[in-house]
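A short worksheet on the structure shown next.
Missing here: one protein chain of the complex. Every other protein chain is in place.
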Amino acid sequence: MKRHLLSAGDLTRADAELILETAEELRSLADRPIKKLPALRGRTVVNLFFEDSTRTRISFEAAAKRLSADVINFSAKGSSLSKGESLKDTSLTLEAMGADAVVVRHWASGAPHLLANAGWSKSSVVNAGDGTHEHPTQALLDAFTMWRHLGNLDGRRVAIVGDVLHSRVARSNALLLKTLGAEVTLVAPPTLLPVGVEGWDVETSYDLDAVLPKADVVMMLRVQRERMNAAFFPTVREYSRRYGLDGRRMDTLQDHTIVMHPGPMIRGMEISADVADSHRSVIVEQVTNGVAVRMAVLYLLLGGSEPAVGTSEGANL
Amino acid sequence: MTTAYLVKGVRVLGGEPTDLLLEDGVIAAIGAGLSADGAEVVDADGLIALPGLVDLHTHLREPGREDAETVDTGTQAAALGGFTAVHAMANTDPVADTAGVVEQVWRLGREAGHCDVFPVGAVTVGLQGERLAELGAMADSAARVRVFSDDGKCVSDAVLMRRALEYVKAFDGVVAQHAQEPRLTEDAQMNEGELSGRLGLRGWPAVAEEAVIARDCLLAAHVDSRLHVCHVSTAGSVEIVRWAKSKGWNVTAEACPHHLLLTDELAATYDPIYKVNPPLRSAADVEALRAGLADGTIDVVATDHAPHPHEDKDCEWQAAAFGMLGLETALSIVQQTMVDTGLIDWQGVAERMSYTPARIGRLEGHGRPIEVGEPANVVLYDPAHTAVVDGTNLASLSRNTPYVGRELPGRVVATFLRGTPTVLDGKLA
Partner (left out) sequence: MDPRDISRALTRIAHEILERNKGASDLVLLGIPTRGVPLAQRIAAKIADVEGNAVPVGSLDVTMYRDDLRMRPARTLLPTEIPHGGIDGKTVVLVDDVLFSGRTIRAALDAMADVGRPQAVRLAVLVDRGHRELPIRADFVGKNLPTSLVESVRVRLSEFDDDDAVTIAGAGGGPAARHEEDAR
């Protein structure tokens, strides 16, 4: 039985399109006086967040509540060093409380897989971001945003720019966009592209200026200053100059090209203020779309007797 | 007067069936149709005899982590695996960096009596990599330490490694290096390759192992000392060792059974039972290791038996401990990957798992051929047996074996330590 959403790579094209179409219907809910649908009434959704993330957690919370589900927030500040309650014990506790779905964000890649496959609980598991591995609902809301602006994504060129090595958003997007027929180009300095990226079925480039004029979508990723200390790039200044999206570069984009960012942005680092605030930027809309997409995911996983999309129980990658 | 044992119809190193008489701690007679009054008869029809196996690399965890393993339980596992001698690595708590700790471990081994324990001494105090430990005191102690290693950690400081290599010459010691450049492998979780990028697990690049091995071979040559390389895991490392040997340098190397069989693909399950250091590598690396072990570039098989309690493996990958059990399955895996594939014969197994490790460790009384007059350290093994690994009925205190559910050939039927059985009929004696 398909019960989990662990990786964007688990979704077939049909699955992905179903989620996007469902999100489209749900988006109009925001305009109604009563922003609620009864579909998940009586279901309990737990937000299990081991990493701080107010935005994503609130987005999932809003999505679950609009579907009339009960929401429990569990925020565990666990570092790899602290010997707090183990993931296993937390999972067993939630199972005992009757959670139907667990939305989990964790610093360890593969933690949602463990929750789904270890046999500790029978809940549906939704991956809200695991380490540097994946963030499937982010990819879905990104694809939804692109779809609303550009229509069908077949053959569309998407440039993903920034710290690809440490980005779960990049990974999920690369997988999902391929599934939807788009062509993905990853742009970064060589130090921020993973070893073996040639095997990902994407283009790569070190030259942002060459890629921008052909792109239909430009997605900028967050780059942490601390990476400078691990010698991924020499200075913030050099990074911005070579890989930052500023007004000059924005002018080389085609008229219809949109600019996206998963947030939070570091204005002046990977994206300049004038770009972030320009008419091309759909960054704020991404947030709105996030609730609709997450509602769609929760509805399709939990709304019926069995889910309409997602991973099989116990499946490997 | 201890019991004598008459082993009937055994094939020594896979040769023709013959009888062995084990008496007074030695092999008293070899031949067909032997008889001996009062001797206990062991029917060895269909079995082969190997010299007692010697492990150059085991973690017995005592003192300090008796929740994972003790000298008693670890040596039980060793005996069941056909080992009559094991070298216990120094990364205990307290670290085995003084004569006092190594003597304690040595004594615990003698008291348990399942196999001989030869403690390995730490190269640096507390494994901190800053100052040499009292290597001479450990060498002179009752434990007579000859193998020194900071295993678990790498002696990465070049000057310290040089001094260690020089210093041990005074007592014919050897430095066994865990080759892992620390800066290239900070928080590394699995082999660096396409899969690690996909899985979001930080990579452990092959070059971090190979660069250290190359440096150490050059250092050993420069100061004219012996070097032993622990758990070689990559094709590149095999080539470097081959090159060093071609120059006539005194370098030996070991490979672990899990690196002869398992690949990094298993990490895709995110099950930390497959998390080990050095990590599981690619299929090409496995091929190169087997070839290197066959042609002698890699001298020995060592288990790197690394017990961990359940909670250190029943968690997310990044939080889990590195290491796998190995003592009880080593011989079966060597049979499956090296003998049954035709790469080596049982004589070759005896060299790689008994004679050569004993020579490297400078052990007397172990790694001796099965001949009259030699100490009766003998393993009786049934290569025709097959079984699916159960994982629940292990002698080890821990359960972190990656082979559960896998069908492996062979079974140790009996192990004799100086003529006294430690294992009979597949069970502890």
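Order as written gives the chain letters A and B; numbering starts at 1 within each chain.
Operating definition for what follows: a residue touches a chain if its C-beta (ideal position, glycine included) is under 8 Å from a C-beta of that chain, and two chains touch if they have at least 3 such contacts.
None of these values were measured; they are calculated from a predicted model.
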item	value
Displayed chains contacted by the hidden chain, counting the whole assembly	A
Residue touching the undisplayed chain, where the options are A:I34, A:A96 or A:A231	A:I34
Residues of chain A (touch criterion as defined above) contacting the omitted chain	18, 21-22, 25-26, 28, 32-34, 36-39, 299-308
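Basically, only the chains that are shown with their structure count from here on.
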item	value
Mean-CA-position distance for chain B and chain A (Å)	45
Chain A to chain B touching residues, read off their complex	80, 86-88, 106-111, 113-114, 118, 130-134, 165, 168, 171, 194-200, 316-317
Residue ranges of chain B in contact with chain A within the complex	192-203, 205, 268-270, 311, 314-319
